[in-house]
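As you look at this complex, bear in mind that one protein chain is not there, while each of the others sits in place.
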Amino acid sequence: MESLFLQQVVNGLIVGSVYSLIAVGLTMIFGVMRISNFAHGDFSMVGAYIAVFLLAWVPGWMGWVGSLLAAAAGVGLLGILVERGVFRPLLTRWTDLDQIMVSIGLFILMENLAQLFFGATPRTLSDPFGGVTVNMGLVSTSAMRLLCFAMAMVIIIVLEVYLNRARMGVAIQATAQNRTAAQLMGININLIYAVTFALGSALAGLGGVLYGTLFAIYPTMGAIPTLKAFVVTILGGMGNIRGAIFSGFILGVAETLGGTYISMEYKHAIGFVIIILVLLIIPNGLFGRSEK
Amino acid sequence: MTGGSKKLLWAFGAALALALPWLISDRYIQHLLVTSLIFVIFASSWNLLTGYAGQFNLGHAAFFGIGAYASALLALKLGVPPWIGLFLGGLLAAAAGFLLGIPSLRLSGPYLAITTIGFAEILRLVAMNWVQLTRGSLGLYGIPPLPGFWGLEFTSELTFYYVALAGAALALFCFRRLTRSEFGLSLQALREDEPGAESIGVDTNRFKLTVFTISAFFGGFSGALLAHYQRLISPDLLSLHETFQALTMTIIGGLGTLTGPVVGAVLLTFLSEGLRFVEDAVKIDVRLIIYGALLIVTILFMRGGIVGLWERLSAGRGRDQEEG
Partner (left out) sequence: MRLLQTQKVTKYFGGLCALKEVSFNLEQGEVMGLIGPNGAGKTTLINIISGAFHPSQGKVVYHGRDISRLKAHQINVLGIARTFQVVRIFKRLTVLENVLTAMVDRSKEGPWKLVWGSFFKRVCAFKQDPEACATAEGLLASVGLLRYRDEQAENLPYAMAKRLEIARALATRPKLLLLDEPSSGLNPAEQNEQIKIIRQINEQGVTILIIEHVMKVIMDISHRLIVLHYGEKIAEGTPKEVYSDPLVVEAYLGGEAHA
């Protein structure tokens, strides 16, 4: 009984770490640019497919590490292109509605292009450990899932350090806090936007690779990480990076526990129920919004 | 355009709409006509809520699904006549619309978008998992057709076309009346600026609940029509993709205009037909790729969609003539 509970908490934390990673990208983009990108999960999908193809080409460890690097670089680059081509032209004249709808267009386009290029068959990523499980007293998990968790944590920590130490990271945070003040301080706002969008997309891509170690990969998978990331982002307060990190874990654990003790069928509804309640009671999310 | 030529155009349009299924004997195309008419209603109802009142609802598929399931289940389990079911389905959806309106009193933008998606997704999961009632992902089949009268049957594409046409005409008549009245102007005020609308006495909360309810009624009505036409429905009706379909049609046609969703629904339904040969060759849904691309292009370069473009062009021509 107790071990089942602990086991589910561990599983929840592992899934949650991936949710956090993907949601941090989304919340960063929102915090700096006020873009709610409904195609965010499709960037994860692209990242996952990059891993699929790289691992097919170079199996094992090399391929795995290469996948992460390639996904970050490839999806980051895609992010730059998308920001330039789709979001930048709207930046000065859009309403919330225009902006969300353009991202929905992107969502529809990307998932169907993926069908065209990658085919509809679901794929999985091969396990570099060959299915070894790790026993830790009451709980056990596969080495691959553990690695996934560790990687997510490492990336999140690196990101935290970058945002708080590196000059560019600090500038990004300053812009998120107050766009006009940042501009007055001589920060090149267009550069910040490009970097933020690229970084946020790269995080989605990395999250996608890790997501692919846990779940199946298929062209229309992007909707799920998009929705989870939005739930997490709203829960953490849109634009609030630490809030997103914590909320990712909260959602992951709530889902696995809910799936075990309440109902497996309604697992995916749990996040929505939580945010509908939270929004109706505390509209700014659990950790407040980053904006003034 | 002068009043006379406008009337003529209307008469021509009506005659064409009535004669269309006789001009085209291909049953598949007749089927597309019916589908596009149902989507005219569905997309227009979304347009009333989002295009006119500015309430960003991404859970509109919930109303579509509620209408379809309610009418189908009422007929299957309780033997309620489908003609009545169409309206009961709408009414049930309207009740759900009122409920979904409540969060809109406090939320907007992405927050409202996610809440409404959540609402539809929760309902979709219910439809998937309440197997005793809905047969889960198998869906409901054997839904009775609309009963015939006066020797008419409503089981073929050809005859159902007229039912759908009447439904669409009724819905569009209502939307036209609603949007041009004091009610419609108040909705647009609400969309443009909430504090501004409050300052001239618009009770924005009550207007939001009202427009959610009305929009949901027509959304549910269109879903019920679909149920008695296809006679087979599945939880997919409640999925995000149905909402996106309405959204794409409306935006490409022209958000916040009466004709926009009509143009969009008909155009996109037949675009897919035009692409059928391509799809047969590559075996995938090219249609959706084009939807996505068109949606992006419309928002970036063609504000107001096709109707907006048309209006700009004809206004330009009018001006040229005046100057010339």
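As written, the chain order gives the labels A and B, with residue 1 at the start of each chain.
Note that contacts are C-beta pairs under 8 Å (C-beta built on N, C-alpha and C of every residue); 3 or more make two chains touch, one makes a residue touch a chain.
Since the model is a prediction, treat every value here as computed from it, not as a measurement.
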Here the chain that is not shown touches B
In the full complex, which of B:G167, B:G184 or B:G220 touches the chain missing from this view? B:G184
Looking beyond the chains shown, say which of B:G79, B:G142 or B:G201 touches the absent one. B:G201
Missing-chain contact, candidates B:N57, B:T210 or B:T298, resolves to B:T210
Residues belonging to chain B that touch the chain removed from view: 174, 177-178, 180-186, 188-189, 192-193, 195-204, 206-207, 210-211, 214, 256
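In this text, only the chains that are shown with their structure count from here on.
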Please compute the C-alpha centroid of chain A, do the same for chain B, then give the distance between them in whole Å. 33
Note which residues of chain A are touching chain B in the complex, please. 30, 36, 86, 89-90, 96-98, 100-102, 104-113, 115-116, 120, 223, 227, 230-231, 234, 238, 263, 265-266, 268-269, 271-273, 275-276, 279-280, 283
Which chain B residues qualify as touching chain A in the complex? 50, 54, 56, 103, 106-111, 113-115, 117-119, 121-122, 125, 128-129, 240, 244, 247-248, 251, 282, 284-286, 288-289, 291-296, 299-300
